[in-house]
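In this view, the complex is presented without one of its protein chains, the others remaining in place.
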Amino acid sequence: MTNGPAAPRRRGIRRSTTAGGGAWIGILPFTVYILIFLGLPLYEVVHGAFTTDAGQFTWHNFSTIFSESQYWVPLKNSLILSAWTAGVGAVFGTWLAAAVVAGKPGGMLRRVVSSGSGVLAYFAGVPLAFAFIATLGRAPGGVLTVLLKHIGVDLYAHGFNIASLFGVGLAYVYFQIPLMVILITPALEGLRPQWQEAAQSLGASRVRYLRHVAVPVMAPAFIGSLLILFGNALSAYATALALVGAAIPLVPASINDAINGNVLVNEDRIALALGVEMILIVMVIMVGYWLVQRRARRWLQ
Amino acid sequence: MFTRNRRAPGRSTKVRFGVPAVGVMAVAACSLGISSAANAGINWSSVKSAAAGGGLPALVKAAKAEKTLNVIALPPTWANYGKEISAFHKKYGIKVVSFNPDGTSAEEIQALKQDKGRSSEPDAVDVGESFTAAPDPSLFAAYKVLTWKNIPAAAKDSNGDWYNDYGGYISFGCDMTVVKTCPTTWKALEGSQYKGDVTLNGAIGEAAAATDAVYAAALNTGGSLTNVQPGISFFNTLKSDGNFAATDCNAPAVIEAHQCPILINWDYLNSAKSYGLPASFAAHWKVVDPTGKDFAGYYVQAISKYAPHPAAARLWEEFLYSTQGQNIWLSGGARPIELPAMVKAKTENKTAYNALPKVTGTPALPTVSQSANAGKTIAAAFAAS
Partner (left out) sequence: MSIGPSGPGGVGVQALLGELEEAPTPQQPTRRRGRPRIWRVVILTAAVIFFLGPLIASAKYSLIQQNGKYGFNNYSQILSNGDLRRSLFTSLEIAGLTAFIVVSLMLPTVVLVRLRMPKLTLLLEGVTILPIVVPPIVIASGLAQLQGSAPSWMITLWFNHPLTALTPIYVVLAMPFSYRAIDTGVRAIDLRTLVDASRSLGASWFSTMVRVILPNVETAVLGAAFLTIALCLGEVVIATIMLYITLPVELIQVGALNPGVSVALSVLSILFVFLLLFLLSFLAGRRRGSTSVRVI
């Protein structure tokens, strides 16, 4: 724990270094809010997943989703799709953010990119799907497809199809990157050039900076944002619906089918169990993240 | 013709709830624009016919006092619903609030279940037939329109919970800039020249049009109204052969972008006009009713049991089943349920009637229970795989 600069010890400082009751009161509004507005709906979900319509406890919903292949395939697809779009989004987003942050602070580029990222991070669903269809859809609809055909490259003949999971992934990357830009920019802005120069003057090479300085410091922010991107892709649905609507093998689609189709096939509790499954996946990843962080912290000392 | 059925007010023997008709009229006239339940002398939520509420004028008055009508999942270009809504508004001055126009029948039923007490709960719904076998205690309020007897017996619930409104035949819509020939039979869809071409409107099991496409395929691949398995296999084969394209052709923009080379949909929906497509696209769009067994599907109207505007809901139904309302559907290319009766009475819109898509072959019309069972089987088979 760092000590403050050599300032006279006063009541103020002593109070600020101990975890007093004041802190708990400070986070009370947040805690209460979460309990009501996140806790209650989640309770409904979890409770519903573990009970039958008559109100009795049951494992049935979970045994179904973990044993039937109709639920395994979407799970596998969702995990793969979310992982690669999160990875691509995180890496390219960081590069883009770095390119912007290296410019003039407060300049036009910074403003345009931050506003644009805010908009595009939420640009999803039918408009996004349509934008990709208009670009990479089957000829004669896709502008880029047609252009490439003119120069002899026939995408669709080579097996590409925008109405596929890969196409959905491309569309996801479109909002993952801006999201990453927004999330990682504050961390990048906190990097101070003098530190690089100072470290350089201490004789360390560039690679050593990256390894011992930049990466460890950026790591929590990077990995935390990566996690967000993963969760974001995992629960995204509207874009996939618009692109491959008639046959999507993804978990949110299973959930939607189960919830909406339940007027015909009584499956809404399966949907809730699937929702719990998604929460479990992310919890598992969070634990992994925490373990990595602990190690990184030891490494930093 | 229906006007002759109007009961004269004051024939209190027709009023079922023991409230004197005169008192009803007076109180209805004084009721303000709040939910009529508590304030008016008559509770329109439990009124089962216009007569029971004191006649059509009483209904009109009460509906006008409610000022608003909530509808759901009614795209303006679907069977000319835009015109239905604007004509209704013009005639009675009631504001029609249209929620979730792209919604599916499943979402409509969910809204009825979940939005009791909300001011935006749908007052009436228009759902696919397979959705009327709702497992809950009925979400619908029984009501018989003035033209009740013009609706065939097989097309309505004897209690008045629901009633068919309009229908059409499953057809193929072809984007001639992408496909060279438009298939005219179901078997032709399996042709190798149609790789990645066959598309649907919505997801099977959720949207009535998509579910009924499977039903229609069943009839033409060896199945029957009670055996839909061949249809399920047919679509699975299309998928494994690569002929089926996963693109959801619900959004007309996607059709305009040439992503729906062969679109299976109701014939009244499959026209370039009803998709709102520009003239340049319409010139290359062709609609074909495939030969063989023609699958006819009708949609169903029902009033919500907990409608926030019960009088307006009932007036809306009266309007839809009036000659005017039925003809508006007819001019949208759909076949209104009272069409046979109207043709007999010569009240149908002749131009629209003649413009209906020509149907060859033998029409097949499932009963409600057949529809419901088929829907369940199909939905289960295609659930998220």
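Going by the order they are written in, the chains are A and B; count residues from 1 in each one.
Rule of thumb we're sticking to: contacts are C-beta pairs under 8 Å (C-beta built on N, C-alpha and C of every residue); 3 or more make two chains touch, one makes a residue touch a chain.
What you see is a predicted model; the values in this text were computed from it and never measured.
Name every shown chain in contact with the chain that has been left out of the document.
Within the full complex, the chain not displayed touches A, B.
Considering the complete complex, identify which of B:255, B:269 or B:296 is in touch with the unshown chain.
Looking across B:255, B:269 or B:296, the contact with the absent chain belongs to B:255.
Extract the touching residues of chain B with respect to the undisplayed chain.
70, 72, 75-77, 97-103, 107, 110-111, 113-122, 251-253, 255-257, 275-281
Note that only the chains that are shown with their structure count from here on.
Which residues, counting only chain B, touch chain A once they are in their complex?
Touching chain A: residues 104-107, 109-110, 130-131, 134-135, 177-178, 196, 199-200, 202-206, 210, 239, 244-248, 250-251, 253-254, 257-259, 372, 375-376, 379-380, 383-385 of chain B.
Mind listing the chain A positions that touch chain B in their complex?
Going through chain A, the ones touching chain B are 70-71, 73-74, 126, 129-130, 133-134, 137-142, 156, 161, 163-164, 241-249, 253-254, 257-267.
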